[in-house]
Every structure is written in structure tokens, then in C-alpha cells.
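Missing here: one protein chain of the complex. Every other protein chain is in place.
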Amino acid sequence: MKFSADPNIVDFVKKEIYADGLEYTPLRENRVAIKVKPEELDKLAELFMKKFEARLIHATAVDLEVQGFEVLNIYDFSKVKERLVVILKAKVDKDNPSFPSVAKVTWQATWAEREIKELLGLNPVGIPDPRHQFLPHEWPNAVESGLTGGQYKFESGSQTKEMYLPLKMPIEESYQSLIPIGPYHPGVIEGQIVYVKVEGEQVVAADIKTGFHHRGIMKLIERRGYNKGVFVAERVCGICSAAHGLTYVTCAENLYDAEVPDRAMYIRTLLVELNRMHSHLLWVGVVADVIGWKTGFMLTWGLRERVMDIIEAITGNRVNYGIWRMGGVSRDVSQELAAKARRTVDALKEECGKLLTLVAEHPVVKSRLIGVGPLTKAQAFDGGAVGPVARASNWKIDVRADNPPHAMYDPKVISWEVITDDNCDTYGRTLVRVKELLVSCGIVSQCLDYLAKTTGEVRIKPKTVPAGAEAVGLNEAPRGELAYYMRASEKDSNLPHAIRIRTPSYRNNAIIPLMLVGSNLADVPVVMGSTDQCLACTDRVEIIDEKTGSRKSLTWDMLVNLSRRLSKQ
Amino acid sequence: MSTEIKILKQVLSNYSKPMTLNYPSAVSPDRKYSQIPAGLRGIPERDNDKCIGCRACYFVCSGRATSIYDSDAKRKVEIFLFRCTFCAHCQEACPEEAIKMTDKFEIAVAKREDPSARVVTELDLLKCKICGTPYASKKFVDRAYERLMEKIDQKVKETVSSDFKKVDGYCPDCRRANGVGFDTHTKKHVWLEGA
Amino acid sequence: MGIIDKARIYSPWLYHLHCGGCNGCDIETLAALAPRFDVERFGIQLVPSPRHADILLTTGCVPKQFIPMVKRIYEQVPDPKVVVAVGSCACGGSLFYDDAPENYAILGSPDLLIPVDVYVPGCAPKPEAIINGVVQGILKLAEKASKKE
Partner (left out) sequence: MIDPIFTIVSLVLIIPIALFLGVIYQYFFRKLSARFQWRVGPMLRMYGDLKPLLGTTRLLQPLYDILKLFGKKTVVPEVSRKKLFVSSPYLSLLFAILAVLFIPFPGMPLLSEAPYSLIIASYLLIASILFTILGPVASGSPWAAIGARREVELFLVSELGFVLSVFSVAIARQTLVIWEISKGEQTLYLALLSVTAGALMLAAMMGKLHIKPFDMPEAEAEIVAGPYTEYSGKLLGTYYLTKVFMLYALVGLFISVFLPPLASSILWLPLYIVAALLILFLLTAVQVLNPRYRIKNAINWYLKVLAILAVVNFVIAVYIWLVL
């Protein structure tokens, strides 16, 4: 199956968006890159969002070494034209690295621009919230802090404007009046701090600090190259590893003129949907656990094991499947296995339906979930919610329908539907996930039917990647839209020059403070859990440039020394 | 209330048939010991006879778990399981099909130095006759010769064979420096390490 | 062997310390608690506070931002204690650890900070492998306790 560009879309871009005198490159898969002046970024953002209801996928920047930086704003136009993605590129000088902030126009760009600011040192002019998000509080200032009570306490003199202050309070005040939930809290396995300000048991303000999982993954992939990089990409997140693997390979395939056999497409779809099933079952279990229903946790995790069995039989591993290759997959699914798995899925579907209606109807579960963590459609749009969180706010976005990552989601090939819900709260999110689980069951059985009947190639050798090619890969991960941006190196055909990952949790975590306000303290873990937050996903960011790297690692050494000193005391 | 009764029914039906496996008990009268599917990617194993030390696994390893240590007359090819991601990429890349993922998965070791945490193959290295630096494993050269002889045209077989004998024992650098050349253009067929 | 030493083997409590891996090992650890593998058969329990734990189960490689927390949590676990490192990341840094040039964000495996007693490689290890590792950890725990007395 080959990908193609729609001529209508080229017309559309030329007529509606493409202003004269700007450089315009159509890319594969209906992606279009437009070069603009940096001053126009915010105006265009306003135009796109108002006129075309475009959605900002990601704002990021690429270091072009001597030539300066390139700021990239990637927009999704799928509501106007099918599968159209526009990449706005603006070159910024090294000497004066500033550009107008898009976060002024739409709040959802805040995290992305904070990331650009803290990691690349660019200056988004007019950004409403300039604090650090992923790096430690005092970076890159000298570490003069002592660690007390899981919170950094600053000595006087080390404070600067950029320093991380929860809710922008003076540090002494915040230390007294905020409850830090994290960095370790049994409600969420991973490390993060959510600062909540409470009156009685009511949350009046909340702020989130992440970055404890910052692993520099994008840099790792840039070093490893295309073929080895897929294994790193899979390990961005162990829960939605199939989505990451698939998006990585589709993005890399978009760089060159790729051809992928049909059977491989079906296997990919099958795995991504199985992955979604296990992830949603896991989520239902975790939420049941968070609201204290151990039985619900056990029952859903028991069912999840059956999904894991199928995955393990197909790929040989339960978590990281390792079968994604550019141009196909590395393992075939035998016909017997497909037929056997089909029977399991049928039984599973019945049990899932039975059990999960019980979960959705349980009176105490309902009383714990209804009205908790409200998020209106307008808030979801401005905050840039994706995936089940957005769909539970009655906003119908689903990459599988709007911007199919590969043709298997075509309604002519496989029948399925997008689930939305108008509850706009945690209960709605539960319902969306539960129903999606059953939809996934349907897709999986259709894929298995195809695999049980046919045989064929599963892998075609990839071609060389042309120098300087660009691509965007999109896919619907269990938690929402997952986006990869890749740019091939000019010098080496094996290495990408830049790779950027925008995970769904990155967006959904950003709006957690919005949802927390007004809720009960007891509901904080539920609200946090309701977005299915995955910090391993969120904190993968890395845009560091080599020049400043040395200074930063020095700071790290100081931090290490400091912590050693502390532990000796 | 009816929902609670439904759930009660569900949990009561669970009572009679727990889904727990008997792991780690090896004696399993009623239920299975563990779930092991056919294609499980467990601990990799290397066939010492088949491995020729060609370094293909080293080049494809994403986690840098495979490493090659050359020390006097021995090449050690090693997979350090503490860094292995069990992705089976090396199994795919191995030209001699020496690496295989087994379905063993129980490895718990107390020390980094534990021998069971490493999959090691030792190979004889060939040393250059002039400068004394090791340049390729003996098996690798032998296998290369064998494959070359299999595939090459019958007409040039003898010349190529004599060529091979001629360069045998010199590292690529010394070969170039000392003017040991080929009589035939065999670069397409013989690929010596570093050449 | 005294009754308390026996009790130590019979009732190991785990504290799960996620250092910063990909979550894969964490869900597998949780899956070991779930019905299929149910470690409560042997009295193993997951406890929410490190103060109650006997076995510290670490997963993932340590990002540099986590260094103070890892040390602190290790110190909070009362003696005798055992550390079980689960997953290739926690054993040797796996994919995320680079020697040259060094990964600026990752310190490496937790054994650079705290003494690790049992390593369970795997990416991610099967829940059975984790149980196997924890059982080895229990034996170590008994050994450690008897040495102290």
C-alpha cells in the first residue's frame, strides 16, 4: 500500500493559506511545510484557529547550528480538509533568538513554549507563564538549595525571575500553604509534584511540576539512527509502546517513498488495538484502585491478562513488542494463531462487556466519579486536550478517523466508530474508555479474520532516506493523539537531524490543574488518574544543544555533590 | 441495588475458579506453571560453533548490550543481559543464525559479575604478521573464504584462492603499506575487516 | 532459625520505587499482584509507605533529577532491607545509558546510588521473573538478618 498526496489539498493550501512570497513544500501524506517570518507566527495562529478551527499539534524548535534556530508550529487542519497537516517554519537568529509566543493566542502552547524556552534558550515574547517545566527548579542557576520535605527550599540570593515557583507564590508562602502531592505518592506510580492549595477539603488552585522522568530520549534517537531508534521510541512509554513504535515507523516511512505490505498493516493495526485494549483495561483497574475498589482492580487486571496472552503469543514479549520495522513488521502472525486468538477475543468481548457495564453502573463508583474533574468543551479546546479526555468533553477528535495513520482505519476496510460522551467529567472519561474497549475488540477481530484467511509478505526493505526530508507521523495512542516530527540529516542518511515527540499525556497533564480546581482533596488522585497520565510519556522531552550542554551538566554535578553531602549529614 | 447483586454474582462465580497460576511451584497438579508461548523472547543464546565474530550483532544492538573485546589472540563477543532489551534484533541480523532467543526468562542474579548475566563467545583472533595487531577472527576469515568459494565463478576460483592465501595474515593497513595486492578484483566478494 | 526469622521469610512487604523508566516494569510488577500471579499467596504485599517495607523494588534507570529522592527513600526503609532491581534499566541502565557521550539526563542504574542485592534483567521481565527475583530477595533478607544477630 502506497501513500499518496491529494491534489485538492495542494489547491486548498495554495488558495487559502499559502501567502505570496513564502516558500511552500508539499510533503508526503498530505503534509505541507510553509516557511514564514517569525513575526507572523502569532497572527497566523489566530487566523488558523478562528477561520479553520485548526488545532495546534505541537510547537517546537530545531537547532540548525550556525544558521540559527527554526521554530516549528504544526497545525492539524483535518476539520477542513482530510488529513491536512501544516508545518509553519520560522527561522530565528542565534544572536537574537526571540519570536512571538503562540501561547498568548491559545493556552495549549504554553507547555511547548516553556519547553523551548528552558531547553533551547529561545525567547517566546509574551509567553504568559515563563517558568521551568521539565528542568529542576533552579536550573541553570547555581544550586544553593537544600532538600527538605521533598520540596526544594531556596536560600536567599539564588532566586531569579525564571525560577520555578508553584502558583507563582513567594517560596516561603508556598512552602506553608501548598500541599505537594508527590514526588512519590501511591496514587500515581511515577514521580511528579502537583501542588494544591486547599481551603478545608476544597481545592482552590493547583499547579503541576513534572520532569522527574526526563530521560533525553529524543537525543538518544538522534544518536542511534533510524533502525535502532525504534527500540528507543518504544521505550518512551511501556504502556502505549505499540503506539510509539507505530508512529515512529510511519513517520520514518513518510521520510522516503515507502511501501508497506497490506498484511503488515493489518498486523500493526491489530497490535495497536490490542495495546489500546490492555491500556484501557489497565486504566479502569487503576481508577478502581484509586477509589478504593480492590475487587474492580483485580477483575479488570484479570481480564487484561488474556489480552496480554495474545500480545505475548504474537510478539514474544508482554510490554515492548519490538516488531516494528521501517517497511513492515519483523514477525508474521500465523493463520492458526490468528484463528486461536480470534476465539479468545470473542470470549473476551463478552466478558468485558459484562464486567464493564457493572463498573459503569455501580452506585458507589458513580457517586465517586460523576461531577469530578469537570472539563467543558471550550476548556478542552483551549487547553488542547486530546484522546478520551477530549472525547469525554463531547469533542469529536480521533486521529484514526481524522488523520488515519495508515489505511486500515478506513471505514471501507474496517468498520468502527468514534466514541464521544457529553458528561464532561471523570465518569464520562470512564464511559468513553469502556466503550472504546469494545470498539477495539471489534477492530481486533476483523484484523484477525483477515490474518487467518490470507498469507503474504510482511516486510519490504526500506530505501535510503533523502537528505533534509521532513515528516510528521500521527497516531491515536490509548491516551490520545501522538505526534512525531522527524527531519533527516543533510550529511548522514542513517541519522535523523532532529526528532520531536509530542505525547498525548503532555497535553492532558497540562490541563490537570484546570480540572482539579473546585474538587475535593480526596478526589485529587482520581482526577489525576482520569487523564490516564503517563509521565514516562510526558517527560521524554529534550531539545538541548551541544554548546550549552557542558554548562548544564556542570550544574548536574553540583546537584549530585549536594545530594551526597546531604545524605552524609 | 440490582447492580450490586450482579457484581455479587460475578464475585461469587469467581470464588470457584481462581485464575492464579501455580508459579513458582514446579509441581502443578491442577493449573499451569507459567504462560510460555511459542515465540517468547527470553534470554538470548549464542551457538559458539556457529558464531564467527563478524560483529553484525554489535552494530545493530540498540541498547549497546553487545560488546566486542579484543585481547591477545582472543575475541570476546558478549551480550550483557543487564543492558539487553531482548528485542531480538541481533537474532535477525546474525548472518550465521548463531543467536537464538530461548524461552527461558528466569534470571535473577546477585552480582553484576555473575557469569549467568553474560552470554559470551570466545574466538581465536588472527594477528597481523607484520605489526602484530589482531585484525579478524580466524573463523570469520575461514567462513568468508568458504562462502566465497561457494559463490564465485568457477573460472576465477583458483586465482581468487591464491589471492586469499596471499593476503592471509596481514592486517588491511599493512597490506596496503606493503603493497600486498590482489590479482583479481575481489573487493565485491571478499570483505576483510576494516578494509 | 528463630520464629522471627521465619516470619521474615513468610511476610516480605514490598515498596515499589519507580525511578524513571518507561512504566513497563511497573505494570508488570503490578500484574504480579493481579489475579494471574497473585503474590499474596506467599504473604507478599505492596505497601504504600517505605517505612513499612522489607524489600525495595526499584524499576527504571535513575534520571539525575531523581537522585535525592532515591537516596531518601532508601534511607527511609528500616533495616534489615533488601533492594531488588527489576528490569534491564534498573540493572545496567539499558538503552538510556550512554557512556560516550554521556546522556545528560540519566545517571544510570540505581546501584550507583544504593546497594542492590538482586538484579532481575528483562525488558520488561515477565511477572514470573519478577516473582522469582523477589523470592531470591527474600532469601537474601533472611541471610542479612541472621548475619546481624
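Per-chain residue numbering starts at 1, and chain names A, B and C are given in the order in which the chains are listed.
Keep this in mind: a residue touches a chain if its C-beta (ideal position, glycine included) is under 8 Å from a C-beta of that chain, and two chains touch if they have at least 3 such contacts.
All of these numbers come straight from a predicted model, not from anything done at the bench.
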item	value
Omitted chain's touching partners, listed by label	A, B, C
Touch criterion as defined above, residue of C:56, C:73, C:106 or C:145 at the omitted chain	C:145
Touching the absent chain when the full complex is considered, from A:268, A:362 or A:487	A:362
Missing-partner contacts on subunit B, residue numbers	4, 7-8, 11-12, 14-15, 18-20, 22, 24-27
Contacts of subunit C with the absent chain, listed as residue ranges	3-11, 13, 34-35, 38, 40-43, 47-49, 51-52, 54, 76, 78-80, 145
Absent-chain interface as seen on subunit A, which is shown	179, 185-187, 201, 288-296, 298-299, 302, 362, 364-365, 367-368, 520-525
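Criterion: only the chains that are shown with their structure count from here on.
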item	value
Whole-Å gap between the CA centroids of subunit A and subunit B	35
Averaged-CA centre spacing for the pair subunit C and subunit B, given as whole angstrom	29
Touching two or more other chains - residues of subunit B	19, 35, 62-63, 85-87
Interface hub residues of subunit A, defined as touching at least two other chains	231-232, 235, 299, 302, 305, 317, 320
Residues on subunit A engaged by subunit B in the complex (per definition of touch)	224, 227-229, 231-232, 235, 295, 299, 302, 305, 309, 312-317, 320, 322, 330-331, 354-355, 358, 361-363
Residues of subunit B touching subunit A in the complex	1, 3-4, 6-7, 10-11, 14, 19, 35, 37-41, 60-63, 85-89, 92, 101
Residue ranges of subunit A touching subunit C (in the complex, touch as defined)	136, 147, 150, 183-184, 186, 189-191, 211-217, 219-220, 223, 231-232, 235-239, 241, 282, 285, 297-299, 301-302, 304-305, 308, 317-320, 534, 536, 539, 542, 544, 549, 552-553, 556, 559-560, 563, 566-567
